[in-house]
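A short write-up of the structure that comes next.
Heads up, one of the protein chains got dropped from this complex, but the rest are sitting where they should.
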Amino acid sequence: MTAVTAGTAESTGAPGGSDAAVAAEQAAYEAVFDAAVAADERIEPRDWMPEAYRASLVRQIAQHAHSEIIGMQPEANWITRAPSLRRKAILMAKVQDEAGHGLYLYSAAETLGTSRDELLDKLHSGRQKYSSIFNYPTLTWADVGAIGWLVDGAAITNQVPLCRCSYGPYARAMVRVCKEESFHQRQGYEALLALSRGTEAQHAMAQDAVDRWWWPSLMMFGPPDAESTHTAQAMAWKIKRHSNDELRQRFVDIAVPQAEALGLTLPDPDLRWNEERGHYDFGPIDWTEFWDVLKGNGPCNDQRLSKRRQAHEDGAWVREAAAAYAEKHTGTHGEAQA
Amino acid sequence: MSTPTTHEAAAFAGAALALGDDALVLSQRLGEWAGAAPVLEEEVALANIALDLLGQARVLLSLAGDEDELAFLREERSFRNVQLVEQPNGDFAHTIARQLYFSTYQRLLYGQLAAGDGPFSGLAAKAVKEVAYHQDHAEHWTLRLGDGTAESHDRMQRACDALWRYTGELFQPVDGLDLDHEALESAWLASVTDVLGRATITLPSGPRTGAWAAGAGRQGLHTESFGRMLAEMQHLHRSHPGATW
């Protein structure tokens, strides 16, 4: 814990002081907060934090949680049709993890004083976003592989630095998420490899999926740094550790050799190694598509949200029943005696 | 060790198939819930149960042959699962009633098999722990839906009534399984009666079989929705004959 200077501490001494005293107190809190962030300490739920920091975290964690649960849909789409029992088990476990990760993240958001109900409401009414990637359809089995390899790959690139995020509960949730997700990308890659090395039809299915998922995966890192509204502040607060473009480049550099090993091509004629930069150059991203999908015009925006709303509405009577039962059978709140 | 007779081997494979199909088909139905459960915590719970069942199915089907060939290349009439497990999910009450009826049966069945020294005793010893948890889950939800709100009570009662007719088949003798069917049935009835009673649900009184002398699921006779379920489950695998995944 970093101590404030003696002078500042004195000025906060008088309770219920003047406006000037309140302002000074505020400044002192802020100084302590800034010092803690600068010293790479974690901010914990009961600590004082700037309102904008809190709001920014709630926005980001909620969006992350929503992405996990909406992200169940495109993959759950293939659970009942998985082509082998082994693949079915893997996919079920993966989709289950996503529900679990949603839960960890909603928990983290709740430590900031926002209830899960409130967050779900905002998701259902479209006031909070989820990752646009899930507004693309899973048209073939190979899409499940492509999501694992590319979408989870991009997500992991984004998420690993979040394990060191300045907000303790978010960082801890991310440690758990990252640990559990390590199998997600590998299973996707393995599924694609089996297709790529399989029959001609399977290979074509894999290539088609990679062709469709490559660019949307690059968009997952968000708009270019120059146009990103939240990046600078989020980095100052150490909510975010690397810029969008930095992470995107890191992902491309990792993915290119992986694609070669798969025997699949990436749909970008400009993709080539740049000796000077020590990175792969890649072609321009179609940001019009990104903003279009973000605004709600993607292929599956309506479908994803209405399925989510439907599940929530269909489940209302179940949640009410359990609450009513608890009410009847508990002395105090919680202790069931069934 | 004596070599099993042809009949014994066939009976063993047949029994593995019957139990394996039960687990596979129920797992498939539970998998349909993914993304649509009433609350996030329940997504995780239902998936856990589905995964346990799928694990059981894979072990059992492998005893009878190649798991994927059996799961994806058999026609409807060759499946040996009881009709109860193939019943559509319906609302959450129907899913829970199906879980209660089936997991109670499975717990007692595997309990008996684990206690014996037949070829399934090792497998049953592991499975009985899993299905005890499934039954616990079903029981807790049956209590909450039955004794929750007026609406949930009505839904739970309807679900228990609707699925009742598929419960008689659970106690048909299965060749290759050395079971005391009478004990199984009376223990099942006692357990279900107790849970439903505590859940303020009236024990259904209708017939416990379909009035069709040709038989039911164990004889390869299924209900109409089953064919559609299989079509969905099998189409991709069948579209690429000989492919590996």
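Per-chain residue numbering starts at 1, and chain names A and B are given in the order in which the chains are listed.
Definition applied: a contact is a pair of C-beta atoms (placed from the backbone, for glycine too) under 8 Å apart; a residue touches a chain by one contact, two chains touch by 3 or more.
What we mean here is this: contacts and distances are computed from a predicted model.
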With one chain of the assembly withheld, which option in "Phosphate transport system permease protein PstA", "1,2-phenylacetyl-CoA epoxidase subunit PaaB", "Cbb3-type cytochrome c oxidase subunit 3" or "FAD-dependent oxidoreductase" matches that chain's UniProt protein name?
-> "1,2-phenylacetyl-CoA epoxidase subunit PaaB"
Have a look at A:Ser107, A:Thr199 or A:Ser228 and name the one touching the chain we're not showing.
-> A:Ser107
Positions on chain A where the hidden chain makes contact | 1, 3-4, 6, 9, 12-13, 29, 32-33, 36, 44-48, 96, 100, 103-104, 107, 110, 115-117, 120, 172-173, 176, 180, 316, 319-320, 322-323, 325-326, 329-330, 333-336, 338
Interface with the unshown chain - residue positions in chain B = 39, 41, 44-45, 48, 136-137, 140, 144
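Following the convention adopted for this analysis, only the chains that are shown with their structure count from here on.
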Round to the nearest whole Å and give the separation of the Cα centres of chain A and chain B.
-> 37
Which positions of chain B touch chain A when the two form their complex?
-> 24, 28, 31-32, 34-44, 47-48, 50-51, 54-55, 57-58, 61, 67-68, 71-72, 91-92, 140, 143-145, 147-149, 151-152, 155, 198, 232-233, 235-237, 240, 242-245
Chain A to chain B touching residues, read off their complex = 69, 72-73, 76, 79-89, 92-93, 95-96, 99-100, 102-103, 106, 141, 191, 194-195, 198-199, 201-202, 307, 310-311, 314-326, 328-329, 338
